[in-house]
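With one protein chain removed, the remaining protein chains of the complex are shown where they sit.
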Amino acid sequence: MDSPARAKLLAQPPMMHDLAAHAMQHLILAGTALGAALLLGAPMGAICARSGLLRGPLLAAAGIGRTIPSLAVLALMLPLLGVGVPPAIVALALLAIPPILVNVDLGIRAVPAAALDAATGLGMTARQRFARVVAPLALPVALSGVRTAATETIASATLATFIGAGGLGDDIVRGLQTGNDPLLFAAAATVAMLALAVEAGLGTLVSAMEARR
Amino acid sequence: MSGATIGFDDVGVRYADADGDALRGVSFDVASGEVVAIVGPSGCGKTTLLRTVNRLVEPTSGAVLIDGVDVRTMDAVALRRRVGYAIQAVGLFAHMTVAENVGIVPSLLGWPRDRIDRRVDDLLERVHLDPKRFRDRRPRKLSGGEAQRVGVARALGGEPGVLLMDEPFGAVDAIVRAALQDEVTRVVRDLGTTTLFVTHDVHEALRIADRICVMNGGRVEQLDAPAAILANPATDFVRRLFEGARA
Partner (left out) sequence: MNYLATHPAEVLSLALAHLELVAIALAIAFAVALPLGIVAAGASRFSPWLIGALAALYTIPSLALLAVLVRWLGLGATPVVVALILYAQFMLVQGVVTGIRGVDPAQIDAARGLGFSERQLMVRVALPQATPVILGGVRIATVATISIATLAGYVGARSLGTLIFNGLTLHQNQMLVAGSVATALLAICADAGLRALTRLSEARLR
């Protein structure tokens, strides 16, 4: 059970020193996808919060997007875009958009009307109001969506190995198939630690921001 | 079932997380069928005193007696089924109908179905809620006054010898409140239930109580009939508390 893209990988001897390179690859994969998801998801969330017309359909789409299993999204890229890193990044970005979109919308809508009123009363333009009042107040909630997206992207990026995109999933799969337990456990532990570190790091950032207010 | 007697014997309560005593040396007796109001400012210990009777609060010293028996010797759960309990927030169970709420203590006591049904209808009629209209309603569909009535009916469900009420008319407007006071007083007097109720409203206490227990700082300032308290306030505190009510 294997794709030819990885058959080549499997032919190589399982070596521990690949681990660091694969961890880097994993982070680049997840980081690029998350960056793309931020660039798309955050504006979509902001539109959601302002547009009564688009909000329903966008949130419904995000809800369905959050429901679809990540392996299905990754696999569906193959007939469309083939194997390798680019389709994996597209799939991971698609998976990361919903939590970002939903939390940006939530954060903006939670900004008290009184704060908006005061900002307008003080003579702020719409742009100033967004930059100086809405964005700072919405940031902690929005960031907790980024945190969810980041953790999930690191987890899903493990599955990117199945469409030949590399990352730590390669080592887990190789360890499992060749009975190389040290490699398997080292890779599993590394990816688990990456996920926990990102979760904890962004979690600390969110609580710090909430405490500042 | 006729009313039980209640005795407070040098009751003191000290909460672990607070400095100072919530109650100090409270001693008095309530006769069978008597209606006693406990009044005082917030934090005076009136709710704490009420809650020692059904052991929601355990005294750190002294004893509370029902029909001469120390409540500590009774099983707390069994005791509470014999003692009615109604509170300001009402706390009707949202997932049960009005009839299920009123019949809950009889059901916990294992009464047969038909006896519970009769009891529920009887109590709803006593608090002026037509059983046909109200039995199957959900608590959320009741007005504030209706909910309070159901709360009192529920407290009386298991034919308790003692009824405890904590600001039972607190959450309704003045007109509904006066009607409720009259109705509930009539119900407990008809049933002969010994009633202890906490209120911050001295008018309410004067209107419906046989005797009023005035509390301040965890102590009883005065315990007497309404007329006697108005005529001879024992302390400055009592005089000031009832000053407006004299007219």
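In this document, chain identifiers A and B correspond to the written order of the chains, with residue numbering beginning at 1 in each.
Convention: contacts are C-beta pairs under 8 Å (C-beta built on N, C-alpha and C of every residue); 3 or more make two chains touch, one makes a residue touch a chain.
Since we're looking at a predicted model, the values are computed, not measured.
Enquirer: Where does the absent chain touch, in terms of which shown chains it meets?
Expert: When the full complex is considered, the omitted chain touches A, B.
Enquirer: Determine which one of A:27, A:85, A:135 or A:192 touches the chain that has been left out.
Expert: In the full complex, the listed residue that touches the missing chain is A:192.
Enquirer: Pick from A:78, A:116 or A:209: which residue touches the chain that isn't shown?
Expert: Touching the chain that is not displayed is residue A:78.
Enquirer: Just name the one of B:154, B:177 or B:211 that touches the chain not displayed here.
Expert: B:154
Enquirer: In the full complex, which of B:24, B:80 or B:126 touches the chain missing from this view?
Expert: B:80
Enquirer: Hey, which chain B residues sit against the chain that's not shown?
Expert: For chain B, the residues touching the absent chain are 54, 56, 77-85, 87, 89-95, 104-105, 108, 138, 140, 151, 154-155, 157-158, 164.
Enquirer: Name every residue on chain A in touch with the hidden partner chain.
Expert: 1-4, 63-64, 66-73, 75-76, 78-79, 151, 154-156, 158-159, 162-163, 168-169, 172-173, 175-176, 181, 184-185, 187-189, 191-192, 195-196, 199
One rule holds in what follows: only the chains that are shown with their structure count from here on.
Enquirer: What whole-Å value do you get for the distance between chain A and chain B if each is reduced to the mean of its CA atoms?
Expert: Between these chains, centre-to-centre, one finds 57 Å.
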